[in-house]
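With one protein chain removed, the remaining protein chains of the complex are shown where they sit.
Chain IDs A, B and C follow the sequence of writing; residue 1 opens each chain.
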Amino acid sequence: MDLHYTDAQTAFRTEVRDFLAEHLPTRLSDKVRNGQSLTKADHEEWHAILNARGWLAGNWPVEHGGTGWDAVQRHIFEDEMTKAHAPRIVPFGLAMLGPVLMAFGSEDQKSYWLPRILNGDDWWCQGYSEPGAGSDLAAVRTSAVRDGDDYIVNGQKTWTTLGQHANMIFCLVRTSTEGKRQEGISFLLIDMNSPGITVRPIVLIDGGAEVNEVFFDNVRVPAANLVGAENKGWTYAKYLLTHERTNIAGVGFASAGLEQLKRIARAEQSGGQPLIKNPLFAARIAQVQIDLMAMATTNLRVVSAAAAGQAPGAESSMLKIKGTQVRQEINALTMQAVGPYAMPYVSEALEGDNDPVGPAYAQARTRQYLNNRKLSIYGGSNEVQRSIIAKAILEL
Amino acid sequence: MDLHYTDAQTAFRTEVRDFLAEHLPTRLSDKVRNGQSLTKADHEEWHAILNARGWLAGNWPVEHGGTGWDAVQRHIFEDEMTKAHAPRIVPFGLAMLGPVLMAFGSEDQKSYWLPRILNGDDWWCQGYSEPGAGSDLAAVRTSAVRDGDDYIVNGQKTWTTLGQHANMIFCLVRTSTEGKRQEGISFLLIDMNSPGITVRPIVLIDGGAEVNEVFFDNVRVPAANLVGAENKGWTYAKYLLTHERTNIAGVGFASAGLEQLKRIARAEQSGGQPLIKNPLFAARIAQVQIDLMAMATTNLRVVSAAAAGQAPGAESSMLKIKGTQVRQEINALTMQAVGPYAMPYVSEALEGDNDPVGPAYAQARTRQYLNNRKLSIYGGSNEVQRSIIAKAILEL
Amino acid sequence: MNFDLTEERQMLQDGLRRYLRDQYTPALLSQIADSETGWSDVVWSGLAEIGVIGALFTEDQGGFGGAGFDIALVAEELGRVGATEPLIDTGLLGGGLIAALGDADQQALLEEVIAGRRQMALAHAEPGSRYDLSRVASTVTDGKLSGRKAVVVNGGAADRLIVSARSSGDVADEAGISLFIVDADAPGLTRRSYPLTGSGHAAEITLDNTPGTPLGAAGKGYQALAQVHARATLAISAEAIGLMDAIRILTTDYLKTRKQFGQPIGKFQALQHRMADMLIEIEQARSAVINLAGHVDADALVRDTHVSATKTLVGQAARLVAEESIQLHGGIGMTQEYALAHLARRLVMVDHRFGDTLYHTERFVALAVA
Partner (left out) sequence: MNFDLTEERQMLQDGLRRYLRDQYTPALLSQIADSETGWSDVVWSGLAEIGVIGALFTEDQGGFGGAGFDIALVAEELGRVGATEPLIDTGLLGGGLIAALGDADQQALLEEVIAGRRQMALAHAEPGSRYDLSRVASTVTDGKLSGRKAVVVNGGAADRLIVSARSSGDVADEAGISLFIVDADAPGLTRRSYPLTGSGHAAEITLDNTPGTPLGAAGKGYQALAQVHARATLAISAEAIGLMDAIRILTTDYLKTRKQFGQPIGKFQALQHRMADMLIEIEQARSAVINLAGHVDADALVRDTHVSATKTLVGQAARLVAEESIQLHGGIGMTQEYALAHLARRLVMVDHRFGDTLYHTERFVALAVA
């Protein structure tokens, strides 16, 4: 047992911290700190900065232009990123598609698509969920029928995050209706500019439009865009889901959020003193801070096991649940902290306003609280995670 | 809508309060206040006092020697009893068997047993639960086989509360194994002194022995002791369970417990001031007090509906759950309030000790906390109650 | 003791429920969201006509109700459809203060309020005063008001504002708070109106030597403010009951129809039990609202004990119901289009008016525990 980082790890942390201090634009970190939305250009700007340093693909091997970091290095990098209020790295190309292409893609696919991901030539989005399927991912009905050198795709995807920015989508499509449901699914790369594709935004409860429906009406897709073998897409999708889950707890997000909460609780006055001096509110902060301290170590235990080559199992379900509980509680406390100034509704478009209603830190807190209710729903709802724990760990 | 009691009801409350002030022995109320156990003689003494006043059978009609009170009067009486720390009325004869005999017993049974209940000639206990049956009451296996003018009873009952004091037991027994399980059950009155009966105490987690196993080995019971018709016992048992549930929330117990909690929190010192001045502990008391204020009104809504002749339905399941939550939280806070003096284990036998370890109020608090874990288990566990609510009210 | 509605109230409830059910269509909601005030003129007139505004006032005041149970009844019905009309601001706060303190001339304004022809708002809270009712930094000098007022709900639509200002004492003293009736277009008054989460609008208001007509005795405004806040807290708590009932029904219906893994998800025991727990907390909150309705005109200690008990419990139940209902719906519960979104947003905001669970737990401790 040793809770300490090695000297090399500590040096790496310093290197990351110094880099962020120098290269992370304040304009971006202010937006992140106040919970405001980022534009497509904001994301692209930040990706380019990281890519210039060679740090964009933390989970890619060096041969493909990645960093080759181990799990602990990745953890340190993510930790420093969130503490510095850096924008998160958009995961669709880098964390999701990249590893699948490396494992299952053809040489042509790898050499064409991977550099484009690093250079920001493509903005990828994910075409997994379908209407009515909920947490049941195998319920794929969008069909792809072979027609010469193409597939003809018909159907609908939903909950496609940031699909409005994307020019490419990786999709699960049904190529066979025989046998088990899982056995007729294929993994297809589709150009969003193809004729027959329509993207419709879904406005969420917070008023933001970050997710979309994507409709496919006889969309023609080159068969060369099939990843791996036909009808084996389920395997690749599962690989993607289990591959990169070390950040599932969102420790960094929670730490940054806790710091913001404290900053606000120091600024807000209640009964003539800073809110953070209120014993009941301070106790609620203490509770979430204590939970987070423990969760960070639970996360390190899993990270450390992953670094030693063990595949994270149902432990990631525990981290998912506790991570969402902690983050949602921080969101709720932060919204509570801003008091009556939680009430004004400020749309994404207006939130950069130079003359905000109330303190600038208050503007996005209710939106953030509402938006982050999604954390316990998507990526396998917390109910699904509990059932996984009951079966896989408790063997009930 | 009117939250106020009528003048007559208020006068009745005063009458009850005055009676208790005069006639409730301090020795008994001190025991109740400090959470100590009562002896058989204690119970009998208190029953006799109430019976002399004509107030022992609050839910019986006047013709059988009861008070003839309506639901609101019964509520007021119970409320004052618990506020005065009076011993609860032992329910087995009065609240349970009595109503069943009145509804389904023969004239002979009524005229013989009912006066004996009032006079304390018999101590009844309940023979419902059987080993392994849990909340599934219809799983009766104890058999009664007709033999001339007698039944021969074989089997086992468990969780028989205060069976060690009892000379009589009312039992569900199986008289037929045909048809539905519910249709072969009969309701039989059995003399505990009959040959073949063995009573074995079950020591509980708190070290107390309030429940028992009762074994029947070829016990001969006069057929005259069958209540109602053979194989119809399930109906009577259900009647008993649904008949008298207005006190299911235990509002009076909770009120008395809250008062004790506050008394202790005023006496205990923490960080140089009374514990009740500690903001976090005070907030926990506030929470349970606020819950109790609301629950008391929920209870009155049900009581009031019952007084108007409506049968309490699944609402009693809600009251059961909230009632146990409130009472168990009060128990937990009270145990927490006494601090390190929650640790000494004081057996029932020693708790009257003139030289207690620590404050007298501390002695029984851990035992009480442990013992009252039963509240959410017996009488249909809270899990069973939630399922009832889901089906009966939510129609899920 | 009697928990049944009187015949008159039963009729009002039936009529109001029917009216709102017909009016509050999805089309109306989207119209409201795009409007300048965040509520509907048409519905406001309709409510006045049915007598909903009059139900907030006694016969002496020109109404035909005014008891706690009248307030609770109408507010709950408005909550049931997520109605956003300014019953609290124009009626209970604006109208209520005039009813309590106004002279004969000023009472004429109340008549217009009850008739639905006048919009009002209470400009009392200030940036940084949070939920402290006695914290007033705005000043009055020679009858002219100066200061900043924060999140004045309905402040943009109001043609008359009631403004508090300190005429004496320290910033947090109860004594020394004076009230004034101020014309919305009075000189030196600027308003910045903006939409609220869950509809309705509020305004940031700046006063700079703005003239106002005194309402009640100078420096004696606090008691009346406390009283109308108690009644407003009752209303928003009852509104929350209506919201929670509606959300609970929406969620139960969804659980019955939505199928996953081969059966309606309402058949999953874990979800059943959570729904049961939710129902229990709603019933607790309902009882708390009944308690407050029965004691809203009691002396200050009893009244405020119930105000704080009720607002605490309602705030807790509101968070539970909003979060659980979104969770149990899954993705659809996250979308603006679905009926839950509007109801849940309004419900979440209940904790941010008239004191949150934190504020009221502490006040309850001071009043009834320690």
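Basically, a residue touches a chain if its C-beta (ideal position, glycine included) is under 8 Å from a C-beta of that chain, and two chains touch if they have at least 3 such contacts.
Since the model is a prediction, treat every value here as computed from it, not as a measurement.
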item: Residue among B:A11, B:V145, B:V203 or B:A224 touching the omitted chain; value: B:V203
item: Per the touch definition above, residue among B:H85, B:K322 or B:R386 touching the missing chain; value: B:R386
item: Listed residues B:M102, B:I197 or B:A332, member touching the removed chain; value: B:A332
item: Where the missing chain touches chain B, by residue; value: 129, 134-136, 158-159, 202-205, 207, 268-272, 278, 280-281, 328, 332, 336, 339-346, 357-358, 366, 369-370, 373-374, 376-378, 381-383, 386
item: Residue ranges of chain A at the interface with the undisplayed chain; value: 1-6, 9, 72, 262, 276-277, 279, 282-283, 285-287, 289-291, 293-298, 300-301, 304-305, 318, 321-322, 383, 385-387, 389-391, 393-396
item: Where the unshown chain meets chain C, residue by residue; value: 268-270, 272-273
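Everything below uses one rule, namely that only the chains that are shown with their structure count from here on.
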item: Most widely separated chain from chain C, with each centre as the mean of CA atoms; value: B
item: Distance from chain B to chain A - Cα centre to Cα centre, in angstrom; value: 54
item: Distance from chain C to chain A - Cα centre to Cα centre, in angstrom; value: 38
item: Sequence positions of chain C contacting 2 or more other chains; value: 271, 361-362
item: Multi-partner residues of chain B (each touching 2 or more other chains); value: 279, 283
